[in-house]
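With one protein chain held back, the other chains of the complex are shown just where they sit.
For subunit A:
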Amino acid sequence: MLEHIELFFRSIFIDNMVFAVFLGMCSYLAVSKKVATAVGLGAAVIFVLGVTVPLNWLLDQYLLRDGALAWLGPEYADYNLGFLSFILFIATIATMVQLVEIVVEKFSPALYNSLGIFLPLIAVNCAILGGSLFMQSRDIQTFGLAVNYGISSGIGWFLAILTIAAIREKIRYSNVPPPLRGLGITFIITGLMGIGFQSFGGMLTGGDEVPPAEETTVEVPVKSEGTNTEQTVERTAVTGADSEKKEIENELSKKDKEISYTEAINR
């Protein structure tokens, strides 16, 4: 239960799709001029993420990762179809978006009309594919957590587009320098909001420590592909001064990715 709550808040605030990893920026910038349309797109993103991440989790678990085919019989245990994940994930996403479009059109024409143009946009929204790829690289363990991850990162994206739309509605009344109007100021506001969201990093630890996901595993044996030598990576030794903290966090998240990549390869 605790890990569900942690993952939920983590994906909404700390690893926010927009502010921490810049996913779905195109539609975020294009559709955030009015709150009403932003809400529509945000809701659609929550739904599609909530469906595709668990589906792709199943694909990854039972088809793609190294040894995933073991359920077919011991002779298949050595297969690693990981390189196919891009194409299968995007196929799932395109199919689901098409399906959602058909279902919504059939059962709620009003919603379909208000979402109409955005639904196909979702297929090429990087937040959706990014959700599945991060699900894969962060090694989400159970189906329940995958559902949770999909929905909560959707909520994080929703929150971001809602906030920026509200700000952009108000900013029309302020005197922005002409060259900065529109796109420029939106970028800068998003940057400032991103800085604000960075402070949520302390939310789950209560202050001075690095976010917990980085310090859960103490030592992870990593086999680097090129050399095939075992090496151990310390992931918790973070006692640096405050000024260095950002750099260290950066390093850590890099290592995090590195580790999940190599883990995925070795599994």
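Note that a residue touches a chain if its C-beta (ideal position, glycine included) is under 8 Å from a C-beta of that chain, and two chains touch if they have at least 3 such contacts; residues count from 1.
Here is the rule we go by: contacts and distances are computed from a predicted model.
Q: Please identify the absent chain by the protein name in its UniProt record; candidates are "Sulfate transport system permease protein CysT", "Na(+)-translocating NADH-quinone reductase subunit D", "Response regulatory domain-containing protein" or "Thiazole synthase".
A: For the chain not displayed, UniProt's protein name is "Na(+)-translocating NADH-quinone reductase subunit D".
Q: May I ask which residue of A:Leu23, A:Val53 or A:Ile151 touches the chain that does not appear here?
A: In the full complex, the listed residue that touches the missing chain is A:Leu23.
Q: Of the residues listed, A:Met1, A:Ala36, A:Ala110 or A:Leu183, which one is in contact with the missing chain?
A: Of all options in A:Met1, A:Ala36, A:Ala110 or A:Leu183, contact with the hidden chain holds for A:Leu183.
Q: With the missing chain put back, one of A:Ile5, A:Leu58 or A:Leu192 would touch it. Which one?
A: For the chain that is not drawn, the touching residue is A:Leu192.
Q: Contact with the hidden chain only, please: which subunit A residues?
A: 19-26, 29-30, 33, 83-87, 90-91, 94, 120, 123-126, 128-130, 133-134, 137, 172, 177-188, 190-195, 198, 224-226, 243-244, 246-247, 250, 254, 257-258, 261-262
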